[in-house]
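Apart from one protein chain that is not included, each protein chain of the complex appears where it belongs.
Labels run A and B following the written order; every chain starts at residue 1.
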Amino acid sequence: MGRYVVRRLVQMVPVFVGATLLIFLMVNVMGDPIAGLCGERRCDPATAARLRAEFGLDRPVWQQYLTYMGNVFTGDFGTAFNGQEVTELMATAFPVTLRLTLIAILFEIVVGVTLGVVTGLRRGRPVDTGVLLLTLVVISVPTFVTGLLLQLLLGVKWGWIRPSVSTEAPFAELILPGLVLASVSLAYVTRLTRTSIAENRRSDYVRTAIAKGLPRHRVVTRHLLRNSLIPVVTFIGADVGFLMGGAIVTERIFNIHGVGYQLYQGILRQNTQTVVGFVTVLVLVFLVANLVVDLLYAVLDPRIRYV
Amino acid sequence: MSEQHYESERVVAVTGVGGTVDLGADGTERPGKAPGGPGGPGGPGPRDRPRSLWSDAWRDLRRNPVFIVSGLVICFLVLISLWPSAIASGSPLACDLAKAQEGPRPGHPFGFDGQGCDVYTRTVHGARTSVTVGVLATLGVAVLGSVLGALAGFLGGVWDAVLSRITDVFFAIPVVLGGLVLLSVITSNTVWPVIGFIVLLGWPQISRIARGSVITVQQNDYVQAARALGASRTRLLLRHIAPNAVAPVIVVATIALGTYIALEATLSYLGVGLKPPSVSWGIDISAASPYVRNAPHALLWPSGALAVTVLAFIMLGDAVRDALDPKLR
């Protein structure tokens, strides 16, 4: 196990370097950000040149990348155009997105797994068909359409919730955005659980348990659920990375000042430092989440042993 | 995580049993004919031709109402993509601001959007863009992904390590983010940049599946036998491994097609997708969403068309997956 972890960690290094380099190049392709700083007029060439030097934009890309990465390892993620440290931005943005992700994951677990178990146990019944069709519809409708409609109905028409999230972004205000963010994954979790339950239900150990005369709920919770949830847990684990990086649309709709918002702003202003900094962290989260998922697999499924 | 894990369930049988109205007798009959039952597809078939996975699957699909319905929807979409004027004779670019946001009226069943363009005409003409983006992006992703994935799985060793790490690199970039960065500098108003972008960031998904699939197939006896008989590596890959490893790729690609169509709409919503004078559901949804309170019809029709299209492709993928999944035989 230890050796496996070390090998995986070593493999993460080139992926990390590659992904950050890729995003660095991509942001660089966007071109010179300085022109946007002077409003509806031409920056005077002298000031523009000084600003370029200040942000290191006057050097070749590879040099910028190396300097940047060197700084990152000392904890310096650079400065945004408005003079704010990127680490400061992260300190305000990541907790918010983390809360949002947490709620989304909770939805996936509570609603997704429950629906999956119910439908898995009642295959073929109307409730199963209904839920299954619903999941397909949820998967098919793009998040921004779902988000805009729910915001309009719940927030404006009926006034059940705040249509947007305040700066502090407490948990209560993040419920609807969390649901919207989770919707597609939720549908997948439901279907995954359902399949898994349905398959395991026919397995020998469940039959044995029932034959032993164990009460139904005990069979379901102790035997069936525990074994059926392995793929679900791994899916959810891997989803953490996606949810944190993929919240751009949701955060935009609900005015959440999280990672997605900072990224969106960073891209619009072509702020290399912000974008690359946030993506660097996201890539790390993604890589670690994937590693944890794989290890979790081994923990949950005794048949798998890593060497 | 591979897409394979998501589900391997038969939407088919379920919709049948669930009694979707138009299924009729077939629906009630289905449980008895379930493929897993005795005398199912596993037994000797009525015909003489040798039975392959593909012919089995096709036989299965033909009777699957989900496949039939989604197939019909897709055929219809393809037809109106090729000849939109057949059912919408007007021009999607003919707009009269005086009619902006007006509701339905004779000759204009879906009403008008914020610019006074006919929503019906634009929705019909938008199909072409979505189908083009979906189909071409999927083709690109499938070809690039399966070639790289198959090579990684087949060559193994250093090649595998390098290719897999490159796959991881592209996999680690959040898709919407990548779209915002890469597409915001593009000024071309064709569909190509969007397709190119989806291929660029979409291939790792297929590549991983193709790799896994090739590795699994490679361990089969007949491959080992061919190898022992001295088949060349190229022949081995092309004749023996590829045809048997392609099923999971097709399944995932079909489902991905739907998500790519939705992705194009999302990118257009964020302002970096297609550009006018392209006509696309994404552009129209994006333009209509701020006006939803005053002209909901301008949002609902293209959204509905988009949802139905995505649904059709995902259901098709579901059905194909079931037909190709040996576990259910």
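By definition in this document, a residue touches a chain if its C-beta (ideal position, glycine included) is under 8 Å from a C-beta of that chain, and two chains touch if they have at least 3 such contacts.
Heads up, the rule we're going with is that contacts and distances are computed from a predicted model.
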item	value
Which of "ABC-type oligopeptide transport system substrate-binding subunit", "Cysteine desulfuration protein SufE", "FAD-dependent oxidoreductase" or "Dimethylsulfoxide oxygenase, delta subunit" matches, in UniProt, the chain that is not displayed	"ABC-type oligopeptide transport system substrate-binding subunit"
Contacting the left-out chain in the complete assembly, out of B:Arg208, B:His240 or B:Lys275	B:Lys275
Candidate in contact with the missing chain, chosen from A:Thr146, A:Thr250 or A:Gln270	A:Gln270
Contact residue for the chain not shown (choose from B:Ser55, B:Gln115, B:Thr132 or B:Thr216)	B:Gln115
Contact set of subunit B toward the excluded chain (per top definition)	91, 93-98, 100-101, 114-116, 180, 183-187, 189, 271-272, 275-277, 287, 290-291, 293-294
Those residues of subunit A which, in the complete complex, touch the missing chain	30-47, 49-51, 54, 81-84, 88-89, 92-93, 151, 155-156, 159, 162-164, 166-168, 252-255, 257, 261-262, 264-265, 267-270
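As a convention for this text, only the chains that are shown with their structure count from here on.
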item	value
Subunit A and subunit B, separation of their C-alpha mean positions in angstrom	23
Subunit B-facing residues of subunit A, complex	11, 14-15, 18-19, 22-23, 26-27, 29-31, 123-126, 128-130, 132-133, 136-137, 139-145, 148-149, 152, 156, 188, 191-192, 194-195, 198, 231, 234-235, 238, 242, 245-246, 248-249, 252, 263-264, 267, 275, 279, 282-283, 286-287, 293
Residue ranges of subunit B in contact with subunit A within the complex	1, 5-9, 11, 13-15, 17-20, 31, 161, 165-166, 168-170, 172-178, 180-182, 184-185, 258-259, 262, 265-266, 269-270, 285, 289, 292-293, 299, 303, 306-308, 310-311, 314-315, 318
